[in-house]
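Read the structure below first, then the notes.
One protein chain omitted, others in place.
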Amino acid sequence: MKLIPLFDKIVLRQISTRQNKGVILPDTISESPSMGEVVYVGTGGMLDGNEINIILKEKDKVLFHKFTASEFSINNESLYIIKQSDILCIVEGEDE
Amino acid sequence: MKLIPLFDKIVLRQISTRQNKGVILPDTISESPSMGEVVYVGTGGMLDGNEINIILKEKDKVLFHKFTASEFSINNESLYIIKQSDILCIVEGEDE
Amino acid sequence: MKLIPLFDKIVLRQISTRQNKGVILPDTISESPSMGEVVYVGTGGMLDGNEINIILKEKDKVLFHKFTASEFSINNESLYIIKQSDILCIVEGEDE
Amino acid sequence: MKLIPLFDKIVLRQISTRQNKGVILPDTISESPSMGEVVYVGTGGMLDGNEINIILKEKDKVLFHKFTASEFSINNESLYIIKQSDILCIVEGEDE
Amino acid sequence: MKLIPLFDKIVLRQISTRQNKGVILPDTISESPSMGEVVYVGTGGMLDGNEINIILKEKDKVLFHKFTASEFSINNESLYIIKQSDILCIVEGEDE
Amino acid sequence: MKLIPLFDKIVLRQISTRQNKGVILPDTISESPSMGEVVYVGTGGMLDGNEINIILKEKDKVLFHKFTASEFSINNESLYIIKQSDILCIVEGEDE
Partner (left out) sequence: MKLIPLFDKIVLRQISTRQNKGVILPDTISESPSMGEVVYVGTGGMLDGNEINIILKEKDKVLFHKFTASEFSINNESLYIIKQSDILCIVEGEDE
């Protein structure tokens, strides 16, 4: 099974912050961003007259706010759909 | 009888999540997306000065939020009208 | 007497759902769309820098939300004025 | 004395619905549109980068919502200033 | 001393409605427009990518809503700063 | 030390209205504008696709609303950061 997000949408799998070494995202700060891994990227194309450039790729690790994303689950795994421009940043080299 | 959605609108038939094998959309999460099947696609054309590209086609399975759609019923079947860009993603290969 | 809606506006006559065979629009769902017949279409032209294309024509049957329309009455008949892009879809072949 | 509405604004004189034969605008429906006669039309010109086309002319009879207009009085006559695009429709042939 | 309003702003001096012969603006209608005289016009120029055309000139008499303007006083005289497009209309020939 | 406001932002030093001869800005009117002197002007450049023209220069005296500005202090002096287009007008010749 495969998901194809429309236009500028991205599907993320949340990564437990316990898996991360450097990034600490305290659960107690409700406004604090979460970490996710890109599972599917959007189709791109023209939306509202503007060309959408998908700059994220699968497996990118990113920080995002859950309140800007929609949660659902597939095969007992929580996924999030979010607009690319709502993603805050890519996290690189985190496992090294 | 046939429906012709205007511009960027899409008519969906909700698919019971029981029919799906992999995707689990818990009823208890009110914000959780629903699964639907595309029944009719919009006319496309120019709207507010922008060209609308209909990238969905009939029989596509999609995830969408009910609160972004309008519900009505034809022949005792619940249908939803929604703007294409409010649809979250296409679900492919779900029955295999 | 004749009405000429400005720009992208459409005048509809509501059709009682009792007249319809297939479409059932339950009165109890306040958010449910209504069925209407196009009585007058707008002048089209340029509005806010965008060309307006009127794609509806008189006698088209459509679904619309009353809360997106303005109601008034002429000769004891209820009419609705609505922006074309707020109309949800055209209903074709409904009487056959 | 003469008024020159700026850009896309129109000055209307309200017409008592008693003067009208066909159009009945019940006073009890607060959201119901009013009937007015165009007294002065706007200067047109460029506003926010868009060309304004004045398609109404003096003496046109129109339907409009009072809550989209500003009321004032000149020589004991109530007048309304309203943006042209907020006017709902022109009423033609009403006196015949 | 001289004021130079920026871009599309206009400085008005309120005119007492007692000085006016024809226009009656009842004080009791809080939403009713006020009459003002243009004292200074804006610099024009480009704002947010759009060319601003100043069509008002000094000494023009206009109708405006106080709630769309900012009040201050110079030499004990109340003045108002307002965006040109918020001014409702020019009043001509009022003293004749 | 020097501040470089980004894009269309301006840094102002508030001027006590006691220093001014003609302009009286009553403290009791909370919505009344304040007088300020331009200390630093923005970098200009492209923002959201529009060219920003900085028309203010250092030492210009201006009227502005404190609620459209951000206050901070440097060396015990209160400064304000504000978007240029939120500044109401330049005050010229005030000391003469």
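Lettered A, B, C, D, E and F in written order, each chain numbered from 1.
Here, a residue touches a chain if its C-beta (ideal position, glycine included) is under 8 Å from a C-beta of that chain, and two chains touch if they have at least 3 such contacts.
As the structure is a prediction and not an experimental result, all values here were calculated from the model.
Colleague: Of the chains you can see, which ones touch the chain that is left out?
Modeller: A, F
Colleague: On chain F, where is the contact patch with the chain that was removed from view?
Modeller: Residues 1-7, 9, 11, 40, 43, 45-49, 70-76, 81 of chain F touch the chain absent from view.
Colleague: Given the full complex, what residues of chain A touch the hidden partner chain?
Modeller: Within chain A, the residues that touch the unshown chain are 22-26, 29, 31-33, 49-51, 53, 55-56, 63, 65, 84-85, 87-94, 96.
As a convention for this text, only the chains that are shown with their structure count from here on.
Colleague: Rounded to the nearest 5 degrees, what is the angle of the rotation relating the C-alpha atoms of chain C to those of chain F?
Modeller: 155
Colleague: Using mean CA coordinates as chain centres, what's the gap between chain E and chain F in Å?
Modeller: It comes to 23 Å between the two C-alpha centres.
Colleague: Just give me the whole-number Å value for how far the CA centre of chain A lies from that of chain D.
Modeller: 51
Colleague: Among the residues of chain C, which ones contact at least 2 other chains?
Modeller: Within chain C, residues 49 contact more than one other chain.
Colleague: Treating touching as the only link between chains, describe the layout with one word: line, ring, star, complete or other.
Modeller: Shape = line; chains linked end to end, path left open.
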